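Comments concern the structure below.
Complex shown without one protein chain; remaining protein chains in place.
Order of writing sets the chain letters: A and B. Residues in each chain are counted from 1.
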Amino acid sequence: MSRRARLWLVAVGGGALAALLVAACLDLPAFGGTRHPYGDRAVRESLARHTANTIASINFDQRAFDTLGEISILFAAVLGCVVLLRQTRDEHRARPEPEPVALPVRRYALAVLPVALLTGLYVIAHGQLSPGGGFQGGVVAATSLHLLYLGADYRALERIRPVGLYEVGDALAVSAYLVTGIAGLIGGTAFLANTLLPYGTFNTLSSGGTVPLLNAAVGMEVACAVVVLLARFLDQAVEIEEGK
Amino acid sequence: MADAVIVVVLLLVGATATTAVAVRDPERQALVLSVLGVVLAVLFTVLQAPDVGLSQLAVGSALTPLLLLLTVRKVRRRAQDKGRQE
Partner (left out) sequence: MGVLPYLVAAWIFLAGCYGLATSRNLIHAVGCLAVCQSATYVLLLAVGYRDHATAPVFSDVQPGSRPVVDPVVQALTLTDVVVGATVTALLLALVVQVSKRHGTVDPDALSELRG
């Protein structure tokens, strides 16, 4: 198909889609309305189970099965990246020379690294209490490790980041999520049902039954996944070259 | 008051997203996308969704642009290697 014909097709399809979308938007309940039946019920359930952060309660309790699906997608995507970005037979590794880093950059990166890492871990740990949780904290913790690439060099990063270990961690975290679910099946009532542990005191670290456990598993999985992903991409961008 | 802030941030998001599409150079697009990530995080915070804002800030402003830039670097480096061999 020629470029021109394709543009016409896009214009016609896009125009029709735009018309439908606008028509749908005009029929939606007005922005900021007070009718949120699902939201109200979710809040009630969350408070009944002593989970201060309703969103954590939805993700790791009321819709925990859905989150299992999400982390399976995440796991599969990471697996796909690892397979696609592995070193093939017609490629070789070229060690990059350590390049000089400006001193202020180095100092700043090394000073911020522990703070960022700690923030990530804090965000994971307090997922059921304050905004945050495994998904966000995992990303923060994993990206903070890569400040070492800015502050020192690629080899220093490789030393603190044995990728194989993180791949194992990724798989372990998914298994931990599954095991917690199955434990609910054996010791409680249903798969991933939050009936196994006492709900605890509202607004403390150990409240919410299995929510903190699942939250921690997801945090570990996301952190490991992001480290593995960035490692594979860095490998491709910095080290792996074509030809023997 | 809150409504005015929401309208301003919404329009800002729309404008940044349009710029991200209009910028054709993937390297620059990655930078615009990281700005979009920050603006979206602000919007989500204004819409009383701090959880989502936090994850958008971590993912949208750091992770996705970083992955895009690494891919650009890989693809460019391949093109350069090819050029040198020929």
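By definition in this document, a contact is a pair of C-beta atoms (placed from the backbone, for glycine too) under 8 Å apart; a residue touches a chain by one contact, two chains touch by 3 or more.
Quick caveat: nothing in here was measured; it's all calculated off a predicted structure.
Trainee: Given that one chain is not shown, which residue among A:55, A:173 or A:216 touches it?
Mentor: Touching the chain that is not displayed is residue A:55.
Trainee: Touching the missing chain, which residues of chain A?
Mentor: Against the left-out chain, chain A lists 3, 6-7, 10, 14, 17-18, 21-22, 25-26, 28-34, 36, 38-39, 42-43, 46-47, 52-55, 58-59, 63, 66-67, 70-71, 73-74, 77-78, 80-81, 84-85, 129-131, 133, 135-136, 138-139, 203, 222, 225-226, 229, 232-233, 236, 242.
Trainee: Give me the chain B residues in contact with the hidden chain, please.
Mentor: 2-3, 6-7, 10-11, 13-14, 17-18, 20-22, 24-26, 29-30, 33, 36, 40, 43-44, 47-52, 55-56, 59-60, 63-64, 67-68, 71-72, 74-75, 78, 82
We adopt the following convention: only the chains that are shown with their structure count from here on.
Trainee: Just give me the whole-number Å value for how far the CA centre of chain A lies from that of chain B.
Mentor: Between these chains, centre-to-centre, one finds 17 Å.
Trainee: Please give the residue numbers of chain A that touch chain B in the complex, ascending.
Mentor: 53, 55, 123, 131-133, 135-136, 139-140, 143, 146, 226, 229-230, 233-234, 236-237, 241-243
Trainee: Can you check the complex and tell me which residues of chain B touch chain A?
Mentor: 50-51, 53-55, 58-59, 62-63, 66-67, 70-71, 73-74, 77-78, 81
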